[in-house]
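Apart from one protein chain that is not included, each protein chain of the complex appears where it belongs.
So, chain A:
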Amino acid sequence: MQYLSSQISVLDKMPLKWVLHWQPNPGTTVNSQILNEVSQCVESLNGVKDGRWKATLTLYKPMLKEQSLAAEFPRDFLGISFPDQPNKYYFIIRGQRLVLEADSTIQIIMEKLQSYKSRVTLNFEGVQYLLGDFQLRVGKVVPNNSESLRGIFMEVEYLPISSIEKSRPIMEEFIDIWQEAVSKRSLPGHFMQIEPNFAEYGLSDHYTSQHTAVQYATVMAQIATVQSVQAVRN
């Protein structure tokens, strides 16, 4: 019986991915010049362009008859779709450390049920690069219906292995090399990586798209914080 059950559970092996966001220096904003410089940085590490990439993140708000009930619903209910997982849709509620992988048709169901409405949709779009066994994606965060740059993000993936624990030293050193390359350009800001505690979300050591979804939600929260701080300043 044990043999049978382990036959059925096939883990999809994915390489570890780290998602970073651009943290502008206090008093500065993110702009497309920074993005250009960052792209040049990738090329200085012998990165080769490998196509374009776009993920879509949606912030939901509940459709309620009585607005007073709104407090009972989480405010940070996110949905994300990734181009490399076209049949899946990921939900995250950061406040409660929840992540869920659903079929992409869930969006249709939500629409039919009119349970949740999209508050804002953001696109993470950029260019994919190959640096030997590393895959990088560098791009901008823009709202769906405007061109205003909300943030800059970056993904790093080490393709040969999929264990989080085993690829950690390699990833850390890559980030060091990357940060060094970026700092040479004296840009007003730096890339930051906040590693979520995957265990709190009930995720294992084997990296999956759910881990990625959690990282994007974390990045989203960071960018929103930066934006709100800037709004306050202004």
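General remarks:
Here is the rule we go by: a residue touches a chain if its C-beta (ideal position, glycine included) is under 8 Å from a C-beta of that chain, and two chains touch if they have at least 3 such contacts; residues count from 1.
Convention: contacts and distances are computed from a predicted model.
Between the listed names "Glutathione S-transferase", "Bardet-Biedl syndrome 10", "Med27 domain-containing protein" or "Tetratricopeptide repeat protein 14 isoform X2", the UniProt record for the complex's undisplayed chain reads "Med27 domain-containing protein". In the complete complex, the residue from A:Phe174, A:Phe198 or A:Tyr216 that touches the missing chain is A:Phe174.
The chain omitted from view is touched by exactly one of A:Glu37, A:Asp84, A:Asp133 or A:Glu200, namely A:Asp133.
For chain A, the residues in touch with the chain missing from this view are 2-3, 6-11, 13, 15, 45-46, 131-134, 159-163, 165-167, 169-170, 173-174, 177.
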